[in-house]
Structures are given as C-alpha cells and as structure tokens.
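Complex shown without one protein chain; remaining protein chains in place.
After this line comes subunit A, so read on.
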Amino acid sequence: MARYFTEEHEWIEVDGETAIIGITDFAQEQLGDVVFVEVPDTGAEFTKGAEAAVVESVKAASDVYAPIAGTVLEGNSALEDEPELVNTAPEAEGWFFKLTIADKGELEGLMDAKAYKAFCDEL
C-alpha cells in the first residue's frame, strides 16, 4: 500500500485497484471545526478534478475534488453523524470516500509523505 498527497491537501491510500481518499491534517487544521460533510454516492463516476465532496466548517464551505478519476465504491457514512472525525482523525477514520482507480497513470507526479511535508512547510 502506498499513500500519496496532492497540493490540494488530499491524501490517497492506494491498495491494488482501489483508493481511499481524505483530507490531510494540514487541511483540517486550516478548515477548523468541521460541522458537516457530504460524501459522494456509491457508483458516482468522477473525472480527475471533479467536485466530489463538500466539507463545511464553522468558518466556511469547501469543495473536495477527486484527485484521480474513478468510480465511487463507498462514501464514509460515519461522517454524517460525526463530521468532527475529520478534525480528530483526518488521515484515518475521517476518510471521505473509496473508489476504483480508472487510470493508475494519474498517480504519477503526486507527492509522497516526505514531499508533502516539505510542501506544507513552504506554505
């Protein structure tokens, strides 16, 4: 399994042909207290960069974009009742959705954990 990161502060955990996607600790810290998350329906098909989810904090509303193309296998239904999981466990229980990867080539050029940390340190 490998974990990738995007400049939009999403993480992608790749396991074979599927991926789990969420937002990073840096992102949740910037958002502040999350009060609502809308995750995509099973079967939704996304192109890379499509609006996939909505996260609302006390402060503001933000879109979460599909970092790679794919078909949604499952949205994290736990976030409906416990949106604060995005704050408390952003890179674990606070995941957003799982999808089947349409094109593994899209993973090329994404950052690994070390590169992502360096990216955040520059911000």
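Going forward, contacts are C-beta pairs under 8 Å (C-beta built on N, C-alpha and C of every residue); 3 or more make two chains touch, one makes a residue touch a chain; residues count from 1.
One rule holds for everything that comes next: contacts and distances are computed from a predicted model.
Per its UniProt entry, the chain excluded from the display bears the name "aminomethyltransferase", taken from "NADH-quinone oxidoreductase subunit K", "aminomethyltransferase", "ABC transporter permease" or "Oxygen sensor histidine kinase NreB".
Interface note: of A:Glu13, A:Glu56 or A:Glu91, the residue touching the hidden chain in the full complex is A:Glu56. Across the entire complex, the residue among A:Asp25, A:Glu38 or A:Glu74 in touch with the chain not shown is A:Glu38. Touch with the hidden chain on the side of subunit A covers residues 32-33, 35-36, 38, 54, 56, 58-59, 61, 83.
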